[in-house]
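Note that one protein chain is taken out, while the other chains of the complex remain in position.
Coming up: chain A.
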Amino acid sequence: MDLLNAFVALSNFVLIPAIAYGCQLALGALGVTLVYGILRFSNFAHGDTMAFGTMVAILVTWGLQGLGVSLGPLPTALLAIPFGIAGCALLLLATDRVVFRFYRAQKVVPVILVIVSMGVMFVYNGLTRLVIGPDSRTFGDGARYLMNARQFRELTGLSEPLVIRSTQAITVVTAVVVVAALFWFLNRTRTGKSMRAYSDNEDLALLSGIDPERVVRVTWLLVACLATIAGVLYGLDKTFMPFTYFQLLLPIFAAAIVGGLGSPLGAIAGGFVIAFSEVGITYAWKKVLTYLLPEPLEPDGLVQLLATDYKFAVSFMILVVVLLFRPTGLFRGKSV
């Protein structure tokens, strides 16, 4: 029995990847939940919005790399994020102006807006593939590891190494900063308060003189920030591929619904619930159990509950359980 090594192995393969993935999902789910709270529909184009913002950031990153600009140990992509956000915001505002505003004025039922967002999804997907192609792209540079296996062994003398990739650390730090800024904005500024008022009760908000078009514009700007940052972080941590971003839609929606659609706090909690279950259930627990259990009890197999490809099944099962037993989500979101 070796608790310390077991804990290190657990952090290495479950805790740290799940925290990083949870941060990425939480940022994505925040975008979905904001659109749901303010515009009142489930935006199927969110995954492709992330892909588009990330694509702009990647192109700028390549440009900067070509010019010889670098951030030293940090990835150059961080410098490119503002450009990505700007590109994404332009696209979203243009889409709102050309597509969504028409339906908002008509006050159509939400499901029509969902179908409209399907059309938008096709267009974004096509745009991204047209510009950057469907293949996977890597754009990370800078230091690869915050702490590599050798450093950790020398530091602690444990046999099990703890590896922290710099992208994981950057993900967590960025996500904390972004979420703190978002909550400050929503709770402290006048615009943020008007957004929450609009989300809580549209008619009352209109009566008190809140300009709905302004609220919608600010929402799309926030969504552009969240989607691009989430997308760039995911791309740095794993890899950028348009189809993968489209597939992220499922865990992101699962996170938003599990937390309670329309509740920002719920989106974050949901993101971590989904990430930890996905990683935990698809991880082969043999290593950790070998440290924990006495020798005769050591497992023969991998002790992997489900193959990695079933990670969507995990988000789905959690989603179904939550929907069956607590349809408004953990944090009591809207259920209109």
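Convention: a residue touches a chain if its C-beta (ideal position, glycine included) is under 8 Å from a C-beta of that chain, and two chains touch if they have at least 3 such contacts; residues count from 1.
The rule is simple: contacts and distances are computed from a predicted model.
Remark: of the listed names "Sulfur carrier protein", "Simple sugar transport system permease protein", "SigE family RNA polymerase sigma factor" or "Amino acid/amide ABC transporter membrane protein 2, HAAT family", the one matching the undisplayed chain in UniProt is "Amino acid/amide ABC transporter membrane protein 2, HAAT family".
Contact with the undisplayed chain is limited, among A:195, A:210, A:236 or A:249, to A:249. Only one of A:127, A:158, A:221 or A:265 touches the absent chain when the whole complex is considered: A:127. Against the chain not shown here, chain A presents residues 41-42, 99, 102, 110-112, 114-116, 118-127, 129-131, 133-134, 243, 246-247, 249-250, 253-254, 257, 301, 305, 307, 309-310, 312-313, 315-316, 319-320, 323-324, 327, 335-336.
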